[in-house]
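Showing subunit A:
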Amino acid sequence: MTVPLWMYLAVAAALFSIGVFGVLSRRNAVAILMSVELMLNAVNINLVAFWRYSETSTDLLLNGYAFTAFVLIVAAAEAAVGLAIIITVYRNRRSVIPEHAATLKG
Partner candidate 1 sequence: MTMEDMCSGLCSLLADSGADPGLAQFLSLLVGVLLVSGVPLVTVILLIWIERKVAARIQDRIGPNRVGPIGLLQTFADMLKLLSKEDITPTAADRVLYNAAPLVSFASVVLIWAVIPFTPFHYGVDLEIGALYFVAIASFGTLAIMAAGWASNNKYALLGAFRVVSLLVSYEVPLVFALLAPVMLAGSMSLVDIVNAQTGMWFVVLSPLAFIIFYVSSQAETGRAPFDLIEAESELVAGFNIEYSGMKFGMFFAAEFLHVFTNGILMALLFFGGWMGPLYYESPLIAFAWLGLKGGLIYFTTLWLRNTVPRLRIDQIMAFNWKFLVPLSIVNLILLSLGLKLLQELGWAPRDLLSASVGDMLPATALMLLVNLGLALYLLGLLRKRGAEARRDEQMSRASLDQARGLAADRGGA
Partner candidate 2 sequence: MELNAISIGFAVFTIFTLGGGLGVVTTRNLFQGTIWLMLSLFGVAGYFVLLSAPFLAAVQILVYIGAIAILITFAVMLTRSVARIKSRYFRLLPSFVASLALFLILLFGITLPIFGGHLPEAAPEYVASTRDLGAALVDENGYVAPFLLASVLLTGAMIGAIFIAREDKAKGGGA
């Protein structure tokens, strides 16, 4: 392992910022969902990197590894439900721009 930990963290930070930029600026809901996936993956890089470089006690040895697996599961569920919602909203409103689906806003 010749790559120091901070480099992984820096890449993850950059990826997370790219994701934040996408979520804040894109108009299309699908594009926003893709940016959220980028952010989730940035977090995953962090989790795995910290797990790999930590010298925690043996009973905590797998926390980062297992947690990343759960993040992956949640990401899959999130994508499935999110896209289903986008498709339904599109069907009702002919639009994939989140601001157009603001009926509940007072």
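Quick notes
Quick note on the criterion: a residue touches a chain if its C-beta (ideal position, glycine included) is under 8 Å from a C-beta of that chain, and two chains touch if they have at least 3 such contacts; residues count from 1.
Candidates were picked such that all candidates are chains of the complex that A comes from, given by their letters.
Note that the structure is a prediction, hence the values are computed from the model and not measured.
When you check 1 or 2 against subunit A in this complex, the one that touches it is 2. Subunit A contributes residues 1-11, 13-22, 24-28, 30-31, 33-35, 37-38, 41, 44-45, 48-49, 51-55, 59, 61-62, 65-66, 68-70, 72-81, 83-88, 90-92, 94-97 to its touches with candidate 2 in the complex.
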